[in-house]
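Let's turn to chain A:
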Amino acid sequence: MILKIDNVTKNFGGVTAIKETSFSVAPKEIFGLIGPNGAGKTTMFNIITGNYTPSSGEVIFRNEAINGLKPHHIVRKGIARTFQNIRLFASMSVLDNVLIGFDFQARYGFAESILRFPRFITEERRIKARSMEILDYFGMSSYAHDKAVDLSYGQQRKVEIARALATNPELLLLDEPAAGMNPSETEELGEIIKKARVDFDLTVLLIEHDMKFVNQLCDKVLVLDYGKTIFEGKPADAIQDPEVIAAYLGDFHND
Partner candidate 1 sequence: MISVKNLHVYYGLIEAVKGINFEVKEGEIVSLIGSNGAGKSSTLKALLNSVKKIGDINFLGYDTRNHKTHTLVQHGLSLVPEGRKIFINLTVEENLRMGAFNNDENYEHLRDTMYELFPRIKDKRHQLAGTMSGGEQQMLAISRALMGEPKLLMLDEPSLGLAPKIVGEVFEIIMRLRDEGITILLVEQNAFAALKISDKAYVLENGKIVMNGVAKDMIGDDTIRKKYLGG
Partner candidate 2 sequence: MKKLALLATSVAVLASSSVAKEINVGVTMSMSGPLAAYGQTAYEGIEFANSLQPKLKNGDTVKLVLIDTKGDKVESANAATRLISSDKVVGIIGELTSTNTAQVMAIAEKKQIPVIAPVATNDKLTEQKEFANRVCFTDSFQGAVVANYATKDLKLKTAVVVVDQAQVYSLGLAKAFTDAFTKAGGKIVKEIKVSSGDKDFKAVVSQIKAANPDMLFLPMYHPEVSMIARQAKQIGLSKPMFSGDGVANQTFIDLGGDAVEGYMFTDFFDYGAPPTQRSKDFIAAYAKKTGKQEMNSFVALGADAYNVMVDAMNRCANPEDSVCINNAIKSTVNFEGVSGVLNIDKSGNSTRSAVIKVVQNAKAVYKATVNP
């Protein structure tokens, strides 16, 4: 198991967002986290990425407890994420956005950058080349010098994933990646994720409402409902599960 959530509880003030939840993600798996709004999915993401510390329980990544670590340390351990509402660096070019992912991988110091030491130049060249490769992979290299915010929504989503991949993660967390996309875009995105899983050796954990997308993509899903787990298993089984239908899907979907 690459990621193990062990009996995690999170309280905000008096409200319990997540209650004694446990699940595990196997290497190279695409794992879906679904459930109604406010069910604690994004909270779970924030716990894994270190933005929140769990009130109790442990987050174990590659056999190491990572809860309590600072978010930027967790990224360095190999967990990257995207955001529900795309959050690119607005004033920066597409290339610079991806280069940020290499921030902790560029091996030169502050003084070296001020004095423009040779190592600065070789390292900058190296990470720029790597960034262009990643952009190329997503077919975005021709936009490298455009401002990220000038791109279309779908392109921005790709840049965001490219940026996350630049941190060289083993586990990629995607927060509603298909939100705001039409079905054909969604399908394309699904293909990219599947392909990237192989090419970048990834494990993917994603939150999504689009059940079709989840069905197409995920190996396994976990359905959360206001802090507690109501289902864990194959996505095809989830949409048949009466409890999932009652709490989450409703009957509208089945028409």
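Here is the rule we go by: a contact is a pair of C-beta atoms (placed from the backbone, for glycine too) under 8 Å apart; a residue touches a chain by one contact, two chains touch by 3 or more; residues count from 1.
Regarding selection, all candidates are chains of the complex that A comes from, given by their letters.
Owing to the predicted nature of the structure, the values given are computational and were not obtained by experimental measurement.
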Touching chain, any copy counted, for chain A within the complex - options 1 or 2: 1
Residues of chain A that touch candidate 1 when the two form their complex: 35-39, 84, 150, 152-154, 176, 179-187, 209, 211-212, 247-253, 255
